[in-house]
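A single protein chain has been removed from this complex, and every other one stays in its place.
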Amino acid sequence: MASSATIDSHTPQAVGSKQWSLGRLARIVTMVFVAALFIFPIVGFVAMAFRDADAVDAGTGGFLGLGGVSWDNAVYSWGQIMGFGSGGGGIFLRWMGNSLLISVGGALIAVVAAIPAGYALSRLRFRFRRTILFATLLTMVMPNTVLVIPLFLEVNAIGAVGQLWPVAVIMGFFPFGVYLSYIHFMTTMPPELVEAARIDGLGEVAIFFQVATPISRQAIALVTFFAFVANWTNFFLPLALLTSNSQNKTISIGIQELIGASPLFNPTVAAGLDVKLYMPQLALATFISMLPLLAVFIGAQRFLMRGQTVGAVKG
Amino acid sequence: MKTSRNRKRIFVNGAGVALMAVTAIVLSACSGGTAAPAADKQTDSGGKLVIWVDPPRVPAAEAFKKANPDIETEVVQIDGTVGGKTVQQQFAQFDAAGSGWPDAIFFPSNDDIAWATGSQSNYAADLTDLLPDVISGYDPAVLSMCNIDDKIRCLRNDAAPDVFWYNAKFFKDNGYTVPTTWEEYATLGATIAKDHPGKISGFLGDAYAPDRYLWAANCPTNDRLSETEAHINLADPNCVRGKDVINTLVTGKAASTLGIFDADASKAGQDLVMSPGALWWGDYLFKTTWKLPAGEMQATAPLTWAGESKPSTGNEGGGLWGMSSHIKGKELTNAEKFMTFVATDPAWQVELTTGLPAYGPVQDDWIAKQSESKYFFDTEATFAAFKGAISDVPANHNYMLYNTGSVWTETVTPALVGGKSVDDAWKAFGDELNNQAKAQGYTVVDKR
Partner (left out) sequence: MTSGTLVRPSRSSGKPPGKPTGPALPHRRRGSLHRVEARGAWTLLSPYLLLLLVAGVIPIGYAIYTSLQRAATPLQPVGGFGGVQSFVTVFSDYRFFSTFANIFSVLVIWLPLMIIAIVGLALLVHASPGRFGNAMRFIYYVPGALAGVANFVLWVYLLNPAQSPIAGFWHAIGFDTIKAVTANPTNLPFILTGMLFLQGVGTWIVIVNGGLNGIPDEVLEAASIDGANAWHLAWHIKLPLIRPWIGYAALMNLAYGFQLFLEPYLLDQVASGALPDQVTPTQLGYAFAFSNYNFPAAAAMSIVLLVITLGIGLLIVFRSGLFGEEEK
């Protein structure tokens, strides 16, 4: 049964007619309306990063504050952010770099661990299969506030508190990714495929690399993307393991420090500081911390399109 | 049929996981232990120091580094959020692991001294015999919150007693006399609000409000009898007099329900005619944040309660330095040098710090430097009031494991903002204060 639904060069047709039916109109209107609801606050927030603190206070700037936007404001705010930190400032860039290191490292480890695990759990039969699934589920729903202490003790036992690499390794434990991979293989890889490969004489691990991996591009993209996002925004793990080393902190706990030094939220602390972190500065710092996530999303988009899963049933 | 299979699955899975859990428990029981009190052993790093400071105190540590290039010092900047739990979490981890504490720390919240001197952490070293010369330079009232069970466990960075602020220009123009007692202040506030609607005489919405009114009244909310006993009694006559002052202000529409740090406070602050308030209100709030016109505001000596002869006032803030009790030898000597420096050295306390030094001998130099700005109505009188107020702060007030200010902002502030009466707010405050104290392990008693 030859499949005609392989990767098309042009976009696949929407199911249904191409004319402007009521259904199509309703769909587009709904989606655009919701999109506007989402984008509206974001635009105002990003505009805030380009405004002046006094203007924000006075409430000038028109609709969403877009009237008060200027590049000079952003440059000034950036100067304030970069002035933060001991030893002359500049700790913000260091935070971004650290976050990048552990997010990428953790995502790589997560993919290497999760994709084979998901495949094995979904398509191979062995004892304890369900036990492992259950244990994975358990670790996903366990509140992590109390796990902080044993994790700290583990890392302390190897003398690596304050280092970045244990954080990346622990972040490589990504049960969410295992489930993503598991559900992906369960829904898109028929067992007949595995059987066919076995008949051809392939060993289990070979089957994984030669048969499962090529059709799991989307799963790999999803797991990489979500692992990266989860690592980038993870607050508790860096808080527990990296706080004692001011050079190794990540952006997620760094933003909390900026808030903690802001006259708006911790005035008695901010009183003695040279840098003044008001809303525009905080908004700019937060906006910059968002950008890598958006970049990774755009990069992953190409793998998240329809038709990317090559027809699994070959002729 | 599906359900019975499911039940069987759950049982098998549960058994499997239970097996894993038991294995893990056995493993961890062999390696770890219970959360025992911190190790009493002390270590010597050979001289290297690790200092934890919040952003505004980084210059202090840097100044120490500059003055002592022979001592290897690592300055770690920490999150300065007041009321944040980050430091406490970090120290709990260090206690569990038995290592990792900094040699000296500027506590981001003053309450931190409560757990740092508790027997489960015992981080803050007893400085009574280690730094006697430094300690003798402090007015006892300023160090009273560091005095835990007759041992001095911390050093005060800056003094922050409440003085009595008033708008001298407004008072002169309208012919009002400055009150000398708390009761006069309350009734005058109501009168001014009646004659000039909109003028306010106090802020009630921030976490320092109970310090301002209740600590000043010597009302027992933070009276530490021992590590496990607290004296809290809101029906005490001292507390009632504080409540009456607040009630008069609220019913007279003379008090703002905002907090002094709220974003909208600057608008309300333009209409402030008088209030008890910390000495740092002058520079930080009036001049820098609210941008009140120069030459108007003035501080004078704190108020006295009816029937008493000495003024009695609260204290808002004023940071604390602590030293590790887990060190010895060269490291200890260097840490002592650090503590002495940040508490007494003019390079920090006169040149760089924005608060009145708590250490007596350098106060005049600081005042001389700050007086150059000429912002107040009568600069000399204002600064004299600063110095004088230090000894007017009642001593029976310690930082506890619960935070009275947080309880206030969680109970009184929403109640007043929502229009409830002071009595309702007061009851909510009292109930929550008792609950929190008990939840922290204190036995609450009515009398000393």
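Worth a mention:
Just so it is clear, A and B label the chains in written order, and each chain counts residues from 1 on its own.
Heads up, the rule we're going with is that a contact is a pair of C-beta atoms (placed from the backbone, for glycine too) under 8 Å apart; a residue touches a chain by one contact, two chains touch by 3 or more.
Keep in mind it's a predicted model, so treat the numbers as computed, not measured.
Remark: the omitted chain is touched by one listed residue; of B:48, B:85, B:151 or B:427 this is B:85. Residue-wise, the contact with the chain that is not shown comes from B:118, picked out of B:55, B:80 or B:118. Touching residues on subunit B toward the chain that is not drawn are 5-6, 9-10, 20-25, 27-29, 32, 34-37, 81, 83, 85, 88-89, 92, 115, 118-121, 205-207, 227-228, 258-259, 261-264, 401, 405-406, 409-410, 413-414, 417-418, 435, 439-441. Hidden from this view is one chain, which touches subunit A at 3-5, 11-16, 23-24, 27-28, 30-32, 34-35, 38-42, 44-45, 48, 56, 59, 64-65, 109, 112-114, 116-117, 119-122, 124-127, 129-130, 132-133, 135-147, 149-151, 153-154, 169-170, 172-173, 175-176, 178-180, 183-184, 186-188, 191, 195, 198-208, 210, 218, 222, 225-226, 229, 233-235, 252-253, 255-256, 259, 264-265, 279, 282-283, 286, 289-290, 293-294, 297-298, 301, 304-309, 311-313.
FYI, only the chains that are shown with their structure count from here on.
Centre-to-centre separation between subunit A and subunit B, using Cα means, comes to 38 Å.
The touching residues of subunit A, counted against subunit B in their complex, run 57, 84-87, 91, 128, 130-131, 133-135, 138, 148-150, 152-153, 156-157, 161, 239-240, 243-246, 253, 256-257, 259-261, 263-273.
On subunit B, the positions that touch subunit A within their shared complex are 9, 12-14, 16-17, 20, 28, 31-32, 53-59, 61-62, 75-82, 84, 86, 89-90, 92-93, 96-97, 99-100, 102, 108, 261, 263, 280, 283-284, 288-289, 317, 353-355.
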